Structures are given as C-alpha cells and as structure tokens.
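Missing here: one protein chain of the complex. Every other protein chain is in place.
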Amino acid sequence: MSDGLRESEGPESPAKPVPFRGGGFLPKPRRIVAPIVFIALIAFWEFGCRVGFISPLILPAPSEAFDAFMNLVRTGLLWDHLAASLQRLLIGWSAGTLLGIFVGTLIGLFSLARSGLQPLVSAIFPVPKIALLPLFVIWFGIGEGSKVATILFGTFFPTVIATYGGIDNVDRNLIRMGQSFGLSKLSIIRKIILPGALPAILSGARISAAIAIILLVAAEMIAAEYGVGAYILLAGSLMATDQLIAGVALLSLMGLVFAWLIGQAEKYFLKWR
Amino acid sequence: MNSMTRRSFKKAVIGSALALATLGASSLPAFAADKITVGALRFTSHAPSFVAYEKGYFTDEGLEVEFKFFQAAQPMAVAIASGDVDFGITAISGGLINLAEKGAVKVIGGGLQEEPGVNGQVILASKGAYDDGLTDPSKLKGRSFGITQAGSSFHYMAAKIAEKEGFSTADMKLVPLQKVGAIIGALKSGQVDAWSIVPHIGIPLAKGDAVVQIGMVADYIPDYQVTTVFTSTKNAEEKPDLVKRFLAAFSKGADDFNAALVDKTEGEDGANAMITLIHKYVYADQPIEKAAPSIQNGAMRMNKGAALNMTNITDQLDWFKAEGLVSKDIAIETLVNTSYVETF
Partner (left out) sequence: MDLNLRHISHHYDEVEVLRDINLDIRRGQIVCLIGPSGCGKSTLLRLIGGLERPTGGEVLQSGEVPEGCLNPLTYIFQDFALLPWRTVEANVSLVLEDHDLSAAAREAIIADVLARTKLADFRKAYPRQLSGGMKQRVAIARALSVRPAVLLMDEPLSALDSQTRELLMDDLVDLWEKEQYTAAYVTHNLNEAVRLGHRIVVLSRRPGEIREIVEIDMPLSDRRSDNSELEAIQKRLWNLMREEALAADRELLDV
C-alpha cells in the first residue's frame, strides 16, 4: 500500500502521458461526404461543358442530360420505359432467384445434385449471357420471353452459388442438434439450413440484382419498343449522348433503389444478428 | 520514381512540340506520302477502297493507306468522329446525322446507289409469312418488319415502302433487333415477317428454304443513295487536298469495280480478276469458289466520281427530322460538304 503511495507521489523522471497508438482502420460512413463529392463532380462537369473544355462530342452537359430526362417525364414516355423494364426485371429476377435458391439448395444438400450440377453451374456461370442472346431469341421468341430469360439466366447462377455456399457454411453442430432432437429432414432444411443460409442468399440477391440491371440493356436489344435499356440503345445508335447519360443515370438510380430495398430486407430478416 | 516522372514529362514536351510541327506541316503541300487510315467493313460494298489500294491508286495520289476493319458502321462513324480513322463509307443514319450536328463528321461523296435494272437491295419475307399471303410488298400492312434500330437505313427503307404502298409506317410493326445476324435469325425462324437487305446477304438467304424474295428496294426508292463517303469535319475543312486525293483514288477504284462487276465490260476474265482481288478482303475465310457468287451478288452500282445524290440525301434527312430522330434545325450543309464531288 505504501509502495503504491510512493509511486503516485514522485517518479525520478517527469511524468508524461502514455503515447496513443490505437485508433484508425475503422472507416465509418459520413453521411454528408457522398452528396458533396457527387455535387462537386457534377458542378465541375457542367462548368467544363459551359466553358468549353469538355466538348459536346465527348460528354453532354449534365443540364442537357437533365433536359433529356425532363423530356421523358413531359412526354410520359418515362413511365412506359420504366414500367416495361421493371416488369422484366421483377419477373426475371424473382424467377431467377427462386430457381437459383431451389437448385442451390439441391446442390447444398444432395451429393448427387452436387456432383452433377455444380460443375455445370461453374461452366455456365461465366458465359456472358449476351452471347447467348441469338439462341434465346430462337428458344423464347422475340417477345417478353427472351428478355425475361436473359435476366433470369443472369441472376440464376450467382444465386445458386450464393445459396450452396451459404448452406455449406451453416454450422454443422446446429444440424446435428436438429437430428439429435429427432427433427424431420424437412424441418431441418426449413428451420435450420435455409435460415442459416439466408445471410448468404441475401448478399447473393444484392449481386444478382446488380447483374439484372446490367443485363437489362442486353435483354432489351431484342425487339423492345419500351424499356430503359431500349432507350439507351436507341440513344447510343443515334449518338444522342444527352439521352444516353439520362438513361444511364436512370439505370444507376434503379440500382440504388434495389440495393436499398435489399438492405431493408436484410434489416428485417437478419435482425437477429 | 522521380526520374521516371521527369522522363515522361520530357516525352510529353517533345510530343507536343512534334504535334505542333505536324500541325504546321499539314497545311503545306505533301512532299512525302501522307498516312491515312480508312475504315472499312468486310463487304463487297467497300470494294472501291480495296481496289484502289491493290491497284496502287492511293500510292499514285501520294497516300499511304492503312485499313481499319469494323464489325458495324456505327463504331466506324464514332472512330472517324474521334479522329482515329480518316475516311469511311456508311449509310446515312440518325447517328451519323447527330455526329454531323456535333461538328464531328461530314458526308463528302457518294458510295452505293440503287439503280433500277442493276443488282440492288432486296425485300424478303419469311416462308411462313409468304405462305400466309405476304407475296409482295403491298401486303406488308399489319406485318412485322425487321430493323437494326430506329433511325437505321432499314427503318428508312421500311418507311419508304409503306409510303409508296399507301399506308403509314405505324401500320407495320417495326422490330428493332440491333444486329443483322439477329434479324436473319428472326426472319428464318419466322419471328419477323419481312426485311430489306443488300443483295449479297439477301440473295443467298432467298435461295434457302426459310426466306422468300418478294421485291426490290429500287422499285420503291429508285434513286436511293445507299451509302456515302464521309470523313471528319476537320479533314473536310482543313485538308481539302488530302480529301480530294482520297476521293480521286476511291473513284478510280469504283470505276474499275463498276466496269468489272456491274456493267461487265471487262468480260469474264475481268470479272474473275476483280473477284479474286476483292476476295483478299471479303469472305477471305471461304474458298474462292464459295466466295465468288457472294461477291458478285454484292456488286451494286457505285457512284461514278463519287457523285452524290443530293435529292435523295435531302429526302433522307427530312425523313429523319419528321420521325423526330434528329433535331429539326439541322441544315443539309451541316451534314454534307458538297465542295468535293458532283451532286445531282
């Protein structure tokens, strides 16, 4: 005790605070930074176009792109394009995701499916779906079929891989626990394996939603009168770069909305984390 | 690291000095062969350039030509706008007009033209549609028609056929399929009813079972200026000498081509020699026996002296405006520089 007193009273050399060496390596989102970067970039871009060091051939001014967008709103074409695209995205993506979860579950659970389908999935996943477009046209026709199929195929494979990856990572002890309590196979799949794989399935959904939007332009190459992708393609072939930028901005907006929706789904379904 | 930066800085300085020097030199008469890049598709319709190259017409004009091959006309137009390619041949399209409006490209001469009586673009129907009564273009009303894209030459042809047959374009279902290959697939499988296309693609298709020829484009657009020669606005305005020399050599090539394959004044040997020459560039992956008919099929009339049919070009421009595909304010002078060739 007396030792402790003496220690606090007077060391030989003068006391100084311990140097701080912690902190850092923990990037945190700062809400205001993103909008500032965004606005600054657009302002610079607009300025460049007005002053003239960005030629209209290289990039149209953001204001021109915005005009093109407002034109879409005024003529009401925006809703036609959005409705057509969203319908394709929704049908293609949800069918691709559901089928993907189903096949991914088969691969995750059954040796026969795993040996038979996994190599197939690995072989077909990297094939650019746009290369298969002519075949899709012959198989599914030039109507909605081939468009939905393109998106479906594009989203199916990443979902399969995310699903069986998620199932592989489900804690085997939880499955043993289920067996030890005599749970039926179906109960184990429904109540232990699928919920356990859900985080991986949802992050797969994030990726497949982005892929669906990427594929939208390809899907709408074939006989699409309306659709954001068709609008972009037409703008490209007409060299109407203002419309092109407006269309691309619309795509990234759709991407943001999808990402937000899946984020909400994650918040809801994974609130236990 | 530091020395690297300094070196690349030095390079940049020297580079820009050189650039300045060449800028000055280009306005002087050429004393050595000028290097130019010519964009081309591997189609018979691009043969005049190949002929001019093989027969040394470019060299005679003091031009050192390098070909750059494209899969489609659209990227070629963009490459000319960006200055990567100097001259090209393409159909008038909404994209080309909009590039001209941005001050990037100019049409300077004529290429292919329709001429009644001469081999020309054909109108095709799928077998199913044909059996169903689509036996000639007047019955196209209510039918689907394949196009690559709104604002393409296919779109223009469809509209002109409709106009002449007395119905509106809206009475047909135009199906944009982006690529010629996709349209062929759709036509063969009966997913579109009709299409119009250059003969070297159309005639072999019609020889097959799935497709039937039901007409000629020349009957609807007799003076159709199918393709044009174009260059960058910069070339057209700042290097008139270079442009003239290119057009001179190109026209000689076109004359030889017309003589050998269109007018057939050179006899069989002349035609065969021409086909052999073209075969180096077109269908080079096929044996000559197989390629020869396709090349012959593609032999449409080239404008003599690269003359340009302004009447039809104006009609095309007006049509694009009326369809709302290009701005209404574009003057014909924005699209065409008429100072190089005869117009009619």
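Here the chain labels run A and B in written order, and each chain numbers its own residues starting at 1.
The working rule: contacts are C-beta pairs under 8 Å (C-beta built on N, C-alpha and C of every residue); 3 or more make two chains touch, one makes a residue touch a chain.
Nothing here was measured: the structure is a model prediction, and the numbers come from that model.
In the complete complex, the hidden chain is touched by one of A:Arg50, A:Arg176 or A:Lys267, namely A:Arg176.
Residue A:Ser187 is the one among A:Ser122, A:Ser187 or A:Ser252 that touches the chain missing from this view. In the full complex, chain A contacts the hidden chain through residues 171, 173-174, 176-184, 187, 191-192, 195-196, 198, 270, 272-273.
Throughout what follows, only the chains that are shown with their structure count from here on.
The distance from the centre of chain A to the centre of chain B, each centre being the mean of the chain's C-alpha atoms, comes to 41 Å. Within the complex formed with chain B, the residues of chain A that make contact are 56-57, 133-134, 137-138, 141-142, 221-225, 230, 233-234, 236-240. Those residues of chain B whose C-beta lies close enough to touch chain A in the complex are 74, 77-78, 81-82, 93-96, 98-99, 102-104, 148-152, 175-179, 181-182, 185-186, 189, 191-192, 325-326.
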